[in-house]
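Note that this complex is displayed minus one protein chain, with the remaining chains in position.
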Amino acid sequence: MSEHFRSRIDLEFTVNGEAVELTVPAGRHLIDVLRLDLELTGSHAGCEHGVCGACTVLVDGQTVRGCLTLAAQLDGAEIWTVEGLTESGAIADLQAAFVERNALQCGYCTPGMLASAKTLVESGSVPSREAIREHMSGNYCRCTGYEAIVDAIETVARTRAGVEARVEAKVR
Amino acid sequence: MTIRFEDPNRPNSYIGRTVPRPNAGKLVAGRGRYVDDIVLPRMVHVAFVRSPHPHARIGAIETGAALAEKGVLKVFTGKDLAEICTPWEGKLAHLQGMKTPPQHPLAVERACWVGEPVVAVVGRTRAEAEAGAALVEIDFEPLPAVTDIRTALDKGTPVLHEALGDNLCFRKSNEAGEVDRVFAEAPRVVEATFKTARHTGVTLEPRVIITDWNGADGQLTAHVSNQAPHMLQVLLAGHLDIPESRVHVICGDVGGSFGLKVHVYPDEVATAAIAKIMGRPVKFASDRVEAFTSDIHARDHEATGRIALDENGMILGFDVDDWTGIGPYSIYPRTSAVEGLQVTNLIGGPYAFDHYRCRTSVVFQNKGICAQYRAVGHPVAVAITEGLVDKAAAEMGIDPIEIRRRNLIADDDYPKTTAAGLKLEGLSHHKSLDSLIEAMDYEGLRAEQKDLREKGVHRGIGIASFIELTNPSPFMYGIGGARISAQDGCTVRMDPDGSVVALTGVTEQGQGTEAIMAQIVAEAVGVSPDLVRVVTGDTRVTPFGGGTWASRGAGIGGEAALQAGRAVRQQALEVAAAMLQAKAGDLDVRDGIIVDARSGEERLTLAEVGRIVYFRGDTLPKGLPRELMQTRHFITSDYPYAFTNGVQASYVEVDTDTGFVKLLKHWCVEDCGRIINPLLVDEQIRGGIVQGIGAALFEEVCYDASGQMLNGTMADYLVPMSAEMPDMVIRHVETPTAESALGAKGAGEAGTAGAPAAIMNAINDAIRPLGGTVTHMPFTPERILRALGTITD
Partner (left out) sequence: MKASIGGYARAESVPHALSLLGEADGVGRILAGGQSLIAALNLGVSAGDMLVDITGIETLRGATLDGDRLVIGALTRHGDIARDPLIAEHAPLLAAAAPLIAHDAIRNRGTIGGSLAHADPAAEYPACVLALDATLVLEGPAGRREVAAEDFFLGLFETARADEEILTAILIPCARPGDRHVIREAARRAGDYALAGLAVVRREGRHRIGAFGLDDRPVLCAGAMAKWDAGDVDGMIAALAKDIDPPSDTQASASYRRHLAGVLLRRIAAELGEAQ
């Protein structure tokens, strides 16, 4: 093997605001680094081929699939997972809305859902329900049937934009 | 004392209200603890070499290269594990004539489906175990495969298990009245064929188990993503020759189950056997690709059905011949005959008629094993029934609502035993239909449909009435000899601070068990739900119970919780009465405070009762029981099952050029008896409907004629995603069961039971004027265009 190719990679990046230094096998994808090396088990793997969205986390402010990103590609990156987003309060309103609306059952999809939802509600506008459904279409949920998730996101988008929520009627 | 459920202002009125789920907060924070999150000291990982052949004799197995691979610790074959683990047979004694051969944790002589585990490789990491598995060489001698359902019993078809004589696992016919005569004489007989595709559960969390054998204690511990911990405890003990008391099963957070995680899987038993051999913790975490071939499949029914009616559109009878292929083995311990059996019971379920015949033939094939999956048999039976009813209505020019009005069992006609032999305690088909019509503005939609039709837009409205089997008694499994508990129990304990712990045999899969148990116990004891902590899923800790299946949690486990909670309340009142020198009967507990029952005057806090009982028992009269802990168990006895009912409607638009279906809206009115938490029930129904939509439009495990799976990834097996799903309106009618004080029946499967039929009927309503109908699920764009005759080759 050429000396320029490495089978183990030294990495430095920040995860949830904390600097991390670590050496991992070159083939290790981000979701395994988070779950196995950093013990951040809040993010999940559901398919490992990019389809289910359970592994969705934020890298440099954008959502990525943790299973389709090699950790080796993330030197210097800023990574946020549900643990850090919870601690920082960045998604507290989304989390509260998910609980209030029962937008989760088993909760396995939820961390990925929250990461995807975060980038949508950040835009400051109020997306239509169709736009929310479309935006969330890469995150699989077997339990909820999605409507409660759409409602929760709509509520947060409206509240953030200062428009009154209108889906509370479903919470009797 | 009875609870006045009808009075929303009664004290401690938590049952019937939306209260937040106690465990949701940790899940949104990513603080759940699913089995794959658990890492134990010295833990190793197992990966399986699975059969690439639908059917093959297993010859020499070469494991040297795998063992030489870095990080690989051990390799096990079927013969190795057969030495310490006995095989099983998924049979029930009351299912007469049922056959199935012994099944081992790893295939021993023959591999019988693509994905069957054959060799287990243990490595320090999953990656190392996989790398080792890739190096195992197995000498397979391919054998002829059985794949087609309808020809499985033909003379020319090879017999999958020679010792069984033929490919028939089970056959049963349920008959009443004079079917042949009635169908010969009926003014109108309508016939159709139906297919429901083979599905699989696709829980977002794949199956996962960690087993740990502690030789010093002679104890096996299993952390497992499962619905029925006590069942698994008993079965692991039996097959691994460990006393039941020495097997400890723990089910923490479970990432969805839907029936998929209520069965005994060979790879999971193998993991336990390996732990016993190696004496250290072993993790098996299925990946998605092996999930498609090794998780249970379901449905896969083909049926021919007939309905007979008189000239007024009154139903005279049903006659259905149902066939289903279940793979090479009947599932253990529930059997793979139950889905077919349910079909023979549930056809025509909502209607009043006298003549009935439904036969199911359950055959073996070289495909994945089929078993119980959310709404077992219901979607099949409802599709056949409602498909036939709608076809008859269309042929006779009767509106779909009207034909149901005429034939649904009258709301005051209960208790009733149906032609199929179901004992119904009390249902509300007509009230539910009224509510549905109002919710959806049926007439308005019909007018809109007509207008749009003139503009070339083809919309359809589909209705499906259904019944759902919940709260099963031992008639389902226990009488057949399976050690599956139909009763359930709850222990309620009050602690010194007046807070309450409830330990229940029912498990949490996300449906909200912990929330409803907290509500029930809160109301029963008289404290706020946030003072109730619920413990589930631990065989060492909770009362022995059945777990979660067949929509039994609320109805069975909930009643046990109610009774246990009231018993603790009574104990607290007796202590308080002694402390206050009052009569227990004159006191009440409201919101954690002992009050005078009549005036409501506050006398004592529960915390004070707790303090005295636990720390100053010396101040209480001698001989006064000073326990604040009670256990109650509950089992139904008057009816073998509590049936529920409901009706769904779907509004769709069919693009008749492309065959694409757009779901515009969906309605469901459902009667699950007493509602404990309206929000949770609604979301159960919504989630269930979307699984039913998957069945109607997307999901199908495809095999080729040789038995190879063609679409075993999430990119190819299509599950419902958010963009295509409609908003759903959910309403309820409440007809509580009188079997319990709580009056709750189940609601977990109603959505899945009715949705496929509603969508099928809606699509057919849209395309029937153009000359087509579809009855073969899923209704792909192509199948719709073929029905319309647009594509013919």
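Remarks
So that you can tell them apart, the chains are marked A and B in the order they are listed, and the count of residues begins at 1 in each.
FYI, contacts are C-beta pairs under 8 Å (C-beta built on N, C-alpha and C of every residue); 3 or more make two chains touch, one makes a residue touch a chain.
In this text, all values refer to a predicted model and were calculated from it rather than measured experimentally.
The missing chain, though absent from the display, is touched by one residue of A:Ser43, A:Thr63, A:Gln105 or A:Thr155; that residue is A:Thr63.
Of the candidate positions B:Ile38, B:Leu73, B:Ala127 or B:Ala439, contact with the unshown chain belongs to B:Ala127. Considering B:Asp287, B:Glu448 or B:Asp495, the position touching the chain not shown turns out to be B:Asp287 (whole complex).
Only one residue in the set A:Val15, A:Val33, A:Ala72 or A:Ala157 touches the chain that does not appear here, and it is A:Ala72. Touch with the hidden chain on the side of chain B covers residues 126-127, 130-131, 134, 287, 289, 657-660, 698, 700, 702, 710-711, 713, 715-716, 718, 721, 723-724, 780-782, 785, 790-791, 793.
In the full complex, chain A touches the omitted chain through residues 1-2, 4-7, 9, 26-27, 29, 32, 48-50, 53, 56, 62-65, 67-70, 72-73, 75, 116, 119, 133-135, 137-139.
Just so we're on the same page, only the chains that are shown with their structure count from here on.
Work out the mean CA point of chain A and of chain B, and you get 29 Å between them. Considering their complex, residues 18, 20-21, 24-25, 27-34, 36-37, 127, 201-206, 253-258, 287-288, 509-512, 678-680, 682-683, 686-691, 713-715, 719-723, 725, 727-728, 751 of chain B touch chain A. Chain A makes touch with chain B in their complex at residues 25, 35, 40-44, 46-49, 51-52, 54, 81-83, 86, 95, 98-102, 104-111, 114, 129-130, 132-134, 136-150, 170-172.
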